[in-house]
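Before any comments, here is the structure.
All protein chains but one are shown in place.
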Amino acid sequence: MTARRTSELLVGALPIALILALWYGLAASGAAPPSLLPPPAAVLSRLMGRLGDPVFLEHAATTLARLFAGFAIAVVVGVGVGLAATGSRTVEALVRPLVRILAPVPKIALYPAFILILGFEHASKIALVAADATFPILLATYQGASAVEPKLVWSALAAGTSRRQALIKVVLPAALPSVLTGCRIGLVISCIVVFLAEMIASSNGLGHLLVYAARSFHTVDMFVPLIAISILGLALNAGFNRLRARLLAGFPEEN
Amino acid sequence: MSARLAAYPGVPPLIACAGLLALWELAARVFQIGGLPPAHAALAELPRLLADREALLNILDSVRRMAVGFALALACAVPVGLLMGRSRLVAAFFNPLLMAIYPVPKAALMPIVMLWLGIGDASKTLVIFLGVSLPLVYHAYQGARAVEEKMLWSAAAMGLGATRRLVRIVLPASLPEIFVGIRTGLVLALITMVTSEMIARQSGVGNILFNSLDMALYETVYATILVIGAMGFLLDAAFERLRARLVAWAEPERAIAVGTT
Partner (left out) sequence: MIVIERLSKSFETKRRTAPHLALADISLTIADGEFVSVLGPSGCGKSTLLYIVGGFVQPSEGSVTVGGAPVTGPGPDRGPVFQEFALFPWKTVLGNVAYGLIEQGLGRAEAEAKARALIALVHLSGYENFYPKELSGGMKQRVAIARTLAYGPSILLMDEPFGALDAHTRTGLQNELLEIWERDRKTVLFVTHSVEEAVFLSDRVVVLTRSPGRIKAEVRIGLPRPRRRAELLVDRRYQTLVVDIERLMDRPEERP
């Protein structure tokens, strides 16, 4: 690693270290009572403990399952509709105004409707995740697909591919960088939305654990699910980036 | 629908709206789901909702908190972002921290923040502030980074000091990108506000939503959803107009992947 990189990393670690130090200081000095701000050591040990607790892990698994289900739906719908809108004027004319009105609407406002129609359990959360995550994926797919060089498609058409097949065989792979960027944003959104949905109205999951701890005044237990979902989010993001790099092996490097 | 009519910018979304409402009405009648009142019932509830003094106060409270949180974020985040864009050191300092905060749902901090700041406005405003700051910093950063070096050299040759350069060259040049950040931030502010109200259940539209849900006033629930939806749409549309006018000199903007919590 170059000297510059090392110094940059050190500088970057500074604010995080400062915040941790502040946290530690406030807790240790007694300026903040443990009921408001538990010491970092307490939070860490509780976190470690919970990670070995099957009940906690089951909640985490529930959150993950809902996340993935919603995300999967968002990918299928987002990519499917985005591609279809590129390939067909009719579809585009239908989709464009719909996206324009629905995109700025906070989908979280639909949550009560989902609860009323789909119930209190998994379905409403999955529906909300899907509703929120679909839009960035759809937009990214549409943008990427529209920007594909027509001569790529022409080359395939000349080789004997039909127009419809060309959408899947040429446009989709060519638009993959864009599509995957949209999917990454969708994944982060899925993470956030599932957690929030569980905080607002759920009987299980990591989000629910946070609210439950708040109601029972177990401050340490409030930090644990928050840290857990953040780590999860970072891990999923990193994992996705790895996958993305693999899938885009042939594409020129971008910024 | 004739192509002429569709060319007017407001018409297709209006038709899409009408279409969605019609679909809703149809689905409610055909499927007879308990939790889905027909569209006309929800629409009928709207005037009553908007005339209700308490509800209006709630909505205004929401908007006020949003505005304050947003203004604070703008004041803090944009300078930080601009500095990050021009100084490697500042960027190196803030980047890892911001990347660590990014996946944390800001509204999820509500219970903890409420623990420290109580159930009043401060906690919700803080959460909105945190939520909106991130896209603002990011876009200010990107905008400042992209400012052409040569423009700054010309300015330096003309005798402008570092601070003046930042304010008089970097800021205007980054404005298009900052406006993209503001647009994202506005959407986020609305979302964070509604969500934090749903969690805190003290006042505001989020509160009305879940109160009505608890009391099984289904038409009110859906009417409130329509209100929130309209707020989102109008806010975004109004801002777009403003943005287009203010930064008309910039290159055409790419479509934004909207919507994060």
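In this document, chain identifiers A and B correspond to the written order of the chains, with residue numbering beginning at 1 in each.
Convention: a residue touches a chain if its C-beta (ideal position, glycine included) is under 8 Å from a C-beta of that chain, and two chains touch if they have at least 3 such contacts.
Quick caveat: nothing in here was measured; it's all calculated off a predicted structure.
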{"item": "Visible chains that the absent chain touches, using the contact criterion stated earlier", "value": "A"}
{"item": "Residue of A:L47, A:A60, A:A85 or A:A174 touching the missing chain in the full complex", "value": "A:A174"}
{"item": "Touching residues on chain A - with respect to the absent chain", "value": "149-152, 154-161, 170, 173-174, 176, 248-252"}
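Following the convention adopted for this analysis, only the chains that are shown with their structure count from here on.
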{"item": "Chain B residues within the chain A interface of the complex", "value": "6, 12-13, 15-17, 20, 33-36, 88-89, 92-97, 100, 102-105, 107-112, 114-116, 187, 190-191, 194-195, 198-199, 205, 209-210, 212-213, 218, 221-222, 224-225, 228-229, 232-233, 235-237, 254-261"}
{"item": "Complex contact set, residues of chain A against chain B", "value": "7-9, 11-16, 19, 36-37, 93, 96-98, 100-101, 103-113, 115-117, 132, 135-136, 139-140, 142-143, 181-182, 185, 188-189, 191-193, 195-196, 199-201, 207, 210-211, 213-214, 219, 222-223, 226, 229-230, 233-234, 237"}
